[in-house]
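A quick write-up on the structure given underneath.
A single protein chain has been removed from this complex, and every other one stays in its place.
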Amino acid sequence: MESMIHDMAERLFRDHIGHGLREGAAAGQCPEALWTRIEEAGLPMALVPEEAGGFGVPAAEALGLVRIAGAHGLPLPLAETLIANAVLARAGLTLPGGRLTIAEGAALRLDRRGAAIHASGPLTLVPFARWADRIVTIAALDGVDHVLSLPVKDLTVTPAQDLAGMPRDDAGVDLALTDADAAPLPRSLGGMRGLGALARSLATAGAMETILSMTVEYANDRVQFGRPIGKFQAIQHYLATMAGETAASRAAAEMAADSYDTPAFALTVAAAKSRSGEAAETVGALAHQVHGAIGYTQEHALHHFTKRIWSWRDEFGTELDWTRELGRAALSSPRDTFWHFITDSTAQGIPA
Amino acid sequence: MESMIHDMAERLFRDHIGHGLREGAAAGQCPEALWTRIEEAGLPMALVPEEAGGFGVPAAEALGLVRIAGAHGLPLPLAETLIANAVLARAGLTLPGGRLTIAEGAALRLDRRGAAIHASGPLTLVPFARWADRIVTIAALDGVDHVLSLPVKDLTVTPAQDLAGMPRDDAGVDLALTDADAAPLPRSLGGMRGLGALARSLATAGAMETILSMTVEYANDRVQFGRPIGKFQAIQHYLATMAGETAASRAAAEMAADSYDTPAFALTVAAAKSRSGEAAETVGALAHQVHGAIGYTQEHALHHFTKRIWSWRDEFGTELDWTRELGRAALSSPRDTFWHFITDSTAQGIPA
Amino acid sequence: MTLTAFPPPPPGADYDDLRQEVRAFLAEELAGFPPEKRAESWNGFSRAFSRKLAQRGWVGMTFPREYGGHARSALERYVVSEELLAAGAPVISHWIADRQSGPLILAKGTEEQKRAIVPRIAAGELCFCIGMSEPDSGSDLAATRTVATEVEGGFRVNGTKVWTTYAHVADYMILFCRTGKSDDRHGGMSQFLIDLKATENIQISPIIDLGGEHHFNQVIFDDTFLPSDALLGEKGEGWSQVMSELAFERSGPERFLSSFALIEELIRVLRQDATEAQQAEIGRLSAHLMVLRQMSRSVAGMLNEGKNPALQAAIVKDLGALYEQDIPRLARSLVSRPAVPGGRDSYAAVLAYTELAVPSFSLRGGTREILRGIIARGLGLR
Partner (left out) sequence: MTLTAFPPPPPGADYDDLRQEVRAFLAEELAGFPPEKRAESWNGFSRAFSRKLAQRGWVGMTFPREYGGHARSALERYVVSEELLAAGAPVISHWIADRQSGPLILAKGTEEQKRAIVPRIAAGELCFCIGMSEPDSGSDLAATRTVATEVEGGFRVNGTKVWTTYAHVADYMILFCRTGKSDDRHGGMSQFLIDLKATENIQISPIIDLGGEHHFNQVIFDDTFLPSDALLGEKGEGWSQVMSELAFERSGPERFLSSFALIEELIRVLRQDATEAQQAEIGRLSAHLMVLRQMSRSVAGMLNEGKNPALQAAIVKDLGALYEQDIPRLARSLVSRPAVPGGRDSYAAVLAYTELAVPSFSLRGGTREILRGIIARGLGLR
């Protein structure tokens, strides 16, 4: 797929993200200057409809940015901001600009207090919360999904981090929200868990493509027993296996991205998140197996990518969560046969 | 372990079992002459205590015959007769001679009718039933385990076969038994399921050793792309994996055999049957992968061994049955830690 | 990294109307066709079924109309193929001709060959087999020894082919053999189109497989005379012709649906009350299948656009073979129920059949080791 915004993002990330910037971020330094460039390029608006200020590119293309960011190990909440803006726009709320992040809101409690909506409860494992201006989440009020735009400065943030050292904080909410920051969601996009899962499977696919090419390069360069290790058939098999898992993850993630905002999304995203999470285990393990000791150090860039794909498995539903959901659907499907369930699950326009 | 009876059995099987005899058995011909030789050598009595007419060799050594029979693909109920005789002897019943087999008796119903015990119900998946004179089983009467010696001629046998074409029949029981054919079991040997499982894991280990050496030989002989396929590292990895699984299965089976008639048997046999069943999957698949098309034909001996190890997985408890039992014990263990459970589970003389 | 990119199939690739027509046809034709027969997957043989299917226009779908075909897209053909396989329809009598031999003849055959053969393939009347493997050449085709020597008016063939699927009933064979000595391992090979019913001195004998079935054969050529017009394509170009032919043999739905009857049985057994863990495993199985199918359809879409996604096809085939080979293990990890060959319980019967069938799945069209070598080189390994 030729895409101008993809080319732009590739260039931007290639020129401005290096091992030092990623290590700095893992040590707690938010790369502000890079974020400014990303905002200047307009990337956080890519998934917003044209009428709300977006680029007017197809959703799948806009979501491709998340894969590209993953491929470069971008240590910033671009995926989260992209999705937050799309959800805010869908609810008719103001797009506030700046860094945003997203959280599952299932543990939040909403009450109406006069004109305001009072929100309280915990948000857990919120990516980049302490680097974000707002957390966008979805929670139910009187059985209706509402989008909430929560200013981080008004929350109680408890810092924590994921395996890769990226911020993944908890946030306590106890806040009254006006119409400007809370609105019903007229038509679902798949819930914050689904949208977050889509982002993570796309980023995982991108990061795995980078891991794979780093590993191929290493296998060509590293000499043991008098020849490049890539000449050994065992290493070739590892690489072929990594390629299969990587390709499957990308196909799965793009299948889900392709069904964004359609009824097929509920099941394709379940397939995508669980498939890429499973692949992350294999791809990470084999990449380290091929790299040997050098890949196990912080000097080498490999660890940043493997740790991130392992972290992403635990966000927005684990493999276990998503496969259960998919399996439950398969086993309770009213279709005649499992085959009909499979063909219908990916078909556009058939209710899932 | 040097063993006279092992050497004798090795010689007997090597001299008298070939591809033709195995194929004949799979086509329904009971190799009667071979059985006569086995009986003449006294092998079916090996597990019987010396005072009841046995050899007086240690149980683990007697059980080693089952592994050796597995290694040669013996298509006769030697393991079953060995165990049946040991169980009959333990219950003080007459050892009738001839071919015997064993069955799980859980579905049998026993009632006392005057001096006789009436047994009724189904016995399923009984190995070699139609080639056996008697089926020996264990069932409960008033909460006490009883050993039953059932003449096959008085049962309703429905012939069936396993994956390898060996008889594995169902038998309907509706029979009055006298003291000569039914007696309480004074001290458990682990139940027919456990004893059968032990036999199957030993035989599986033996068959896998044969599969492994056939595969090594094939890899040395078969030339592709100008060199023996054993020179390819992928093939070497397959063989190393097969060796690990085979070794683990044998160690597991011998661990269980070593704890025959001790309290540790309940858990070691669970480990042995599930471990060898799992290994059968890998070893069979890789053996066929290395052999390619030739191994997939009935002309080649490989199929007999792979089909038998696959069949044995389903007899006397599957991997799923045995791992559940072992896991239930581990999770409900009163020991302080899982580690204590593990060390205790294999220790002789500690109640399991 | 284009190798790992599988663009989604084009919109509309579902061809839902066609799919529903095929389903209705299969529901009628296969009513009462038992699961253990469906488990045979594309090894099931029925000339009658193939002819009926052809009457609906679903054989030779992509062939040009002038040769009896229907000029439909590869994606429409994909829909029919996957519906047939998922239903376990007995397709082998036309399958090889439809998938592999027909396209080969169309690409390399003479006008006479095309006119004589292709319409009959599209009518579902011809069963083809492929004379490729030999006792000393499994994956290593360069080790082929069967030789066709040019003689007055044609060729004399001598040699032995093995693992020739359905040769005992086939009407035609596509033979791959030497036509010359060559220092180049790949040179001097040719292909022939052999009318098995009309050719003398060919001895076909069964090779029984480990499930006791007769699908394979040994085929001995003993000074067999072939007329000149049996040559298919260029003399000496057999190697490159076969390499492009093998591409047809890769990455279709037959590469991951071979165990599908067992999956349907497994789900039937679990449908009543599955535990959470069983749900999760079925979900995993579903996710893998959805993704494999997406990748396979993506390759079909690329082929349809005239691209050459050889490496993507190798990836699909490797993943697909692993998937379909793993199904019996997966079933046994979820349900403790013995495999019983020919048993009355259809789960037990299908499990038994499939356990004995899976070793053959990685033999088809190139072994795992060769596929992985192709993938590794495609990744840029030097």
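Labels for the chains are A, B and C, by order of writing; each one numbers its residues from 1.
The rule is short, and it goes like this: a contact is a pair of C-beta atoms (placed from the backbone, for glycine too) under 8 Å apart; a residue touches a chain by one contact, two chains touch by 3 or more.
Worth saying up front: this structure is predicted, and the values here are computed from it rather than measured.
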| item | value |
| --- | --- |
| Left-out chain, listing which of the shown chains it touches | A, B, C |
| Per the touch definition above, residue among A:Ala52, A:Ala160 or A:Ala176 touching the missing chain | A:Ala160 |
| Residues belonging to subunit C that touch the chain removed from view | 275-278 |
| Interface with the undisplayed chain - residues on subunit A | 125, 160-163, 165, 223-225, 232, 234-235, 281, 284-285, 288-289, 292-293, 295-299, 303, 306-307, 310-311, 313-315, 318-321 |
| Residues in subunit B touching the chain absent from view | 1, 60, 209, 212-213, 216, 219-220, 228, 230, 233, 236-237, 239-241, 243-244, 246-248, 250-252, 254-255, 258, 267-268, 270-272, 274-275, 278, 319-320, 322-331, 337-339, 341-343, 345-348 |
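Just so it is clear, only the chains that are shown with their structure count from here on.
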| item | value |
| --- | --- |
| Between subunit B and subunit A, distance of the C-alpha-averaged centres to the nearest whole Å | 52 |
| Junction residues of subunit A, two or more chains touched | 233, 237 |
| Residue numbers of subunit C (touch at least two other chains) | 369, 372 |
